[in-house]
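Only one protein chain is missing; all other protein chains are in place.
A, B and C label the chains in the order they appear, each numbered from 1.
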């Protein structure tokens, strides 16, 4: 299995327009440099999905999808529209955009029908196991108190990662587990993989970097190295 | 294990004031008549918790609790207040009051600390398994499209009940499973128990009944009979 | 017109059970001492409404009401239930429990039908004018950044109060205007009334006081004095 570096663009000044495209191109260039042995995923705002999905070969995910059907759903984005943009997947239930468990169930089921990939966020080992029971492709555990702090969960609370792996594996053998919150460099990615997950979900470390390509490359190389050593 | 008949009062004209108390007394009288071999739970609105908890010996549950701490939480009801009323437990995530999975996790964990019982609702087998991963005492599966219809899920969609039992048991051996939606009489309770659950969550069938005691007795006797035959 | 001191109980350790009742009794005792020339309103959690409404002669308000009809509304509290508890009114849209403008419209209209009094919170002069357009009995302006700080809005941002009075009066001549956020003593109440409002909405200053009666008396006397001087 390939290690994963998923980049949540959030809604920073670099998350849209030319800057958003540049970061996606840099992420793609790192993926190419490493022979696509690391899966690098970019997760921009809705408004950038079409542009990025057409511009890069690496997977583009939406930051959210609404649990609604096509139809009278003003201001909401059903999964069919996300798929139409060329996006490969959707992230759900990020700590800045929590949704209900029945809504996650709805979108994950529809994603399977439409062939859209899914990454569901969770805040604790227990919630990680809960969302794993819905059988998305990926679950990312992120203790909200560490998001954006630069304090990696792998150092501050390694037991959350190992606890998540343990609990999730009781519920699902297949779901891919990612580590999020406070990840800023290759070393953190390495730790996350050594603790039993397959990669990371990052945001500010890339989006606010002077040189995003350097940060992505550092993380992707560390991911590759850590997985090789296992 | 005792079979369970949990009565969700909702917010009907009979759900508060004297009518609410009368129904609780009738439920208690049925429980006594059956030697407390069936656990009958009443679940009134917040405003009735103190009165009912003081008036009857059967367990009183709140219809919801907010995932907040004691403090600056205007309009919200933390679990500490629910416990203080004398209520024995809390229902969470009813289809008319869905909450987020991280909120269910928060309240279930706090309930364990405070010694408060928990009953978490779910709409599908997958969501039932998800909430079971949080290890509440009880999970009630209720397909929302059947709630209030009088069409029992045990007849209309028995595969939802059997599917729930199967999925939940993979995640948790201990969590008690209840059947909800469209349950109106003893026969439906019997079917629910034969399909592998330990009881039912009912509402309108009792709350809108001319003779609530009769309906509760019918259900409780059927539950007892069905469990004996297993 | 009588000056108003409205006490939002929030969900503090003193907001329920015996402590809640004691504070209501103390508020009532102050109201009596001042010959009911100051209107003192207590606003406890849903669970305490019946007990307090039966125990004291001063008005008891709910902290919120849901914009739903009597019926299938699990976990929600329609206004009919609030009225049945003996409560005289309802507070809506507190900063810790914001609701939608159409929901405020729904509850305010129903409150008029049922003879229930209404106090709607707002965060800015513009939002105060907006809710005043719905013609509730009272509007309380509370800049959220000052709530619970002990820094009175009347000192920190007097222009918010005067701006609110000006904007609200363009929309409605009748709605009563209250000042909230950071009010801790008589002096703050006096300032609020001198700036053109008819009283205050307070919370922690009373609920966390060693001697709540003393704080309430200080505020009520200051309100009376300030109004006399106008």
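Structure notes:
Please note the rule applied: a contact is a pair of C-beta atoms (placed from the backbone, for glycine too) under 8 Å apart; a residue touches a chain by one contact, two chains touch by 3 or more.
Model, not experiment: these values are computed from the prediction.
The shown chains contacted by the absent chain are A, C, with contact judged over the whole complex. Touching the chain that is not shown, out of C:34, C:133 or C:209: C:133 (per the contact rule at the top). Only one of A:26, A:63 or A:197 touches the absent chain when the whole complex is considered: A:63.
Listed residues A:49, A:108, A:134 or A:206: the one in touch with the omitted chain is A:49.
For chain A, the residues in touch with the chain missing from this view are 8, 10-13, 15-17, 45-51, 63-64, 68, 70-78, 80-82, 84-85, 91, 94-97, 147-148, 203-204. Mapped onto chain C, the interface with the missing chain covers residues 93, 98-102, 104-105, 109, 122-124, 126-127, 129-135, 167, 170-171.
As a convention for this text, only the chains that are shown with their structure count from here on.
For chain C, the chain with the farthest CA centroid is A. Centres computed as Cα averages put chain B at a distance of 35 Å from chain C. Centres computed as Cα averages put chain A at a distance of 45 Å from chain C.
Along chain C, no residue makes contact with two or more other chains.
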